[in-house]
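The complex appears here minus one protein chain, its other protein chains still in place.
This part shows chain A:
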Amino acid sequence: MEPPENSNKDSNGFEMAEKIILRWDSTASEDARERMIFETDRQEADLYLQAVDEIQRSLSNASISSSSNNNTVSTGGDDQSKVNTTIQIAMARLEDEFRNILLTHTSALETDSLFDPTSSAASTPHAQEFEEDDNSLSHHSTSSNSLLNLQHCESSDSSSYRSTSSIREVDLMPAEAIADLQAIAMRMISSGYLRECIQVYGSVRKSAVDSSFRKLGIEKLSIGDIQRLEWEALESKIRRWIRAAKVCIRILFASEKRLCEQIFECVGTDIDDACFMETVKGPAIQLFNFAEAISISRRSPEKLFKILDLHDALMDLLPDIEAVFDSKSSDSIRVQAAEILSRLAEAARGILSEFENAVLREPSRVPVPGGTIHPLTRYVMNYISLISDYKQTLIELIMSKPSTGSRYSGDPSTPDMEFAELEGKTPLALHLIWIIVILQFNLDGKSKHYRDASLAHLFMMNNVHYIVQKVKGSPELREMIGDDYLRKLTGKFRQSATSYQRATWVNVLYCLRDEGLHVSGGFSSGVSKSALRERFKTFNAMFEDVHRTQATWLIPDAQLREELRISISEKLLPAYRSFLGRFRSHIESGKHPENYIKYSVEDLETAVLDFFEGYPVSQHLRRRSQ
């Protein structure tokens, strides 16, 4: 073989280099196959890299000489082919080394430590703890969220950038490994083996991400799977997803991205992006598929708050998603996240209007015994006070007024609501008021199913009073509903109380009137004894009946109960006292006065205390002051 025009030194260099590379040809010897250079022999690794450089140099020399010198074209071609073969051997070797270094450092140990701080909350599923956790999530009180306090160690420069961004990269690999990977990547890429490099990198890191996913509890669920799950099971999955997504975006993906940058950034443009997307595109899609499935699941009222949690979490993550997936090639990930966010918002709006429909048409007809608070009232009021807890988010999401108005006007199946007097309120506040309006409307309908009109009024009084108390009990709710509307509600339950009193007591008190007792035109005292006796008997019977019945009725609020009893006593007792004063003598002068005057004023006063306690009185009303 004719030596090329290169200097002897170069040619020697080439032969040395070739020797090293052939020594490590894994198809040629057992030893080369079994041992990894970078793993076992630092010095040899450096020699190997130098050898590759040397071969690359000869390759470019060879191609120059072969194209510039026609005479040596065949030998040049031979040489080139030989160099090429050597390069292929070297690249195959480097690919294996590259893979091996990656594999050696794929332990998912990092994610282990990521999840430790939360594991206490995750492993003790006490409702309370979860609730606390929820609140912290939904209120963005990041200070209590241990996930976000992780890995501070790295950010010694806790500048304002660091503290506002929640991204916390961790080192996925030691610096030496990164340096080796970089050295290899550089040579693979300069020899035209970029694709192999990305391929290997992606496949190894992808399975590393996959095992982290499993540690984080991110499952592969189809939309069908998610639709089949019970809501309760789904709720805990949503909670877990929110936690996991934060770790994924801010730590896992962010760290993967940084690793790509560390290895590839100085090697060539956009290679780091290509490697990053190769690694995380699949996992990111898998991650988002869950939230997407939730966002399109059937809308029902109980889902609202978890959907809002998910929405808030994603909203909170969005800037970080945009930061991590900022390249052109990761466009689809950013787009998907934004789509899910807007679907969740849409779902929240849809659920709110579903809820309104549900409140309006809640169909139970069986009256609650004793006229107490209907379960619907409790449910609705708890629901809207939860809504007020999510005020911040919902004010942003609820942009249109409730769908009432002209469309419903004149429709007897829907209540009216005047928006004119509620000007200046947010659409969310209008929705809340609207929900209270339709709740009352529904309750009004339900009250008609009581046979006793008094009980119907008592029922309305109880329920509206409960609504008022709930609104007053939550500063957020009170602020949104507003004092004007609250006054209206208060007026309404007072009106019900008055109506109740009228319905029950007008007839009872009617017994105690003077009219009809005096015999007109007579010369004697002018009181008809028989009429008077009849009056007392009617009064006694009526009062006993009211007492027996209304003792079983219930006013759960102690103060309201007390107030109503006082109000009853204030009307009943003076009337009875004066009636007794005027007519007692006429009865007592006759036979068996005790048959007519059965009760003293004090007896009645005591009897009123039995009212609205919700139990039947043990005995018939007796004269107790004997």
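The criterion applied here is as follows: contacts are C-beta pairs under 8 Å (C-beta built on N, C-alpha and C of every residue); 3 or more make two chains touch, one makes a residue touch a chain; residues count from 1.
Please note the rule applied: contacts and distances are computed from a predicted model.
Selecting from "Calcium and integrin binding family member 2", "Corticotropin releasing hormone", "glutathione transferase" or "Protein BYPASS-related protein", the unshown chain of this assembly corresponds to "Protein BYPASS-related protein" (UniProt protein name).
Interface note: of A:Asp96, A:Glu235 or A:Asp610, the residue touching the hidden chain in the full complex is A:Asp96.
Only one of A:Gln88, A:Thr426 or A:Ser474 touches the chain withheld from this view, namely A:Gln88. Touch with the chain omitted from the figure is made, among A:Ile20, A:Ala185, A:Ile271 or A:Leu394, by A:Ile271. Residue-wise, the contact with the chain that is not shown comes from A:Lys206, picked out of A:Lys206, A:Lys391 or A:Lys571.
Among A:Ser191, A:Thr393 or A:Gln440, only A:Ser191 touches the chain that is left out of the view. In the full complex, chain A touches the omitted chain through residues 26-27, 33-34, 36, 63, 77, 80-82, 84-89, 91-92, 96, 99-100, 103, 189-192, 194-196, 198-200, 203-204, 206-207, 210, 219-225, 227, 268-271, 274, 281-282, 285-286, 289, 296, 298-299, 332, 339, 343, 346, 350, 353-354, 356-357, 360-361, 403, 413.
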